[in-house]
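In this view, the complex is presented without one of its protein chains, the others remaining in place.
Our next item is chain A:
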Amino acid sequence: MKPKVAFFEFTSCEGCQLTVLDTLQRHPELLEVIEIVQFREAMSERGEDYQIAFIEGSCTRPSDEAKIREIREQAQIVVALGACAHLGGINAIRNRMPLEQTREYVYGDKKDWFETYPARPLSAVIEVDAVIPGCPIDRKEFATAVTHLLQGRKPAIPDYPLCIDCKLTENVCMFLRGQTCLGPVTRAGCEAICPAQGQGCEGCRGLIPSPNMHSIKQALREHGMTEDQIAAKLSLFLTYQTMQLEGVTPA
């Protein structure tokens, strides 16, 4: 029997679900091995009897929590889909600023119309069984994750840094090209797509398990970045993780 699968989104751009749609077009056989019962991006039916839930987006307001918990109750397996669900994503940039200030900046005099609080990854709200990282996710990695789930395994994602992917594809190091890169502390698995296109890594797949933050900051400094620029670079996708490492709580 094919497992029933549902997709959900919270605060996100839905780009990861679009990537799933694209994966379905490239691998139509996916529909022979899973049954999608809920996927707002692609269908109007809403089945509630799913076993596997893929959730995109971060939790950014109190009213998200009940829905996230409800999905957790129903699903046997919950997979965080993409950087927002995995890391809080770019939504977490605001976590280092005073919340009131951010609300005013974004909503102006309508700030009281919208509930919001510091952005958190799914794992801060519920237990998450697996993660597919990236902004957006990688198509191949999604398909591989599904095969692992069908085999009853936890989807395996790399725990080594991007430098490995870069060297396996023989990219010239961004640092040697006079640019900056977060590759030495960022989780691999994207085939180093950004460096391959001439752009340093921004860290969308999150930090490796034991990142040497002191050393990466030193490398960035040596390549001409100021402390503010370093902080900004580390805030794009890594705010939630770096705040955790520093033991800082959202303002």
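Note that in this section contacts are C-beta pairs under 8 Å (C-beta built on N, C-alpha and C of every residue); 3 or more make two chains touch, one makes a residue touch a chain; residues count from 1.
Going forward, contacts and distances are computed from a predicted model.
Think of the chain that is not pictured: of "HAD family hydrolase", "ATP-binding cassette domain-containing protein", "Sulfite reductase (NADPH) hemoprotein beta-component" or "4Fe-4S dicluster domain-containing protein", UniProt labels it "4Fe-4S dicluster domain-containing protein".
Interface note: of A:Ala219, A:Leu236 or A:Ala251, the residue touching the hidden chain in the full complex is A:Ala219.
Touching the chain that is not shown, out of A:Gln76, A:Thr147 or A:Gln229: A:Thr147 (per the contact rule at the top).
Note that of A:Val106, A:Leu168, A:Ala232 or A:Val248, the residue touching the chain absent from this view is A:Leu168. Not every partner is drawn; the one left out touches chain A at residues 27, 29-30, 32-33, 143-144, 146-147, 150-151, 159-161, 163-164, 167-173, 175-177, 183-185, 208-210, 212, 214-216, 218-219.
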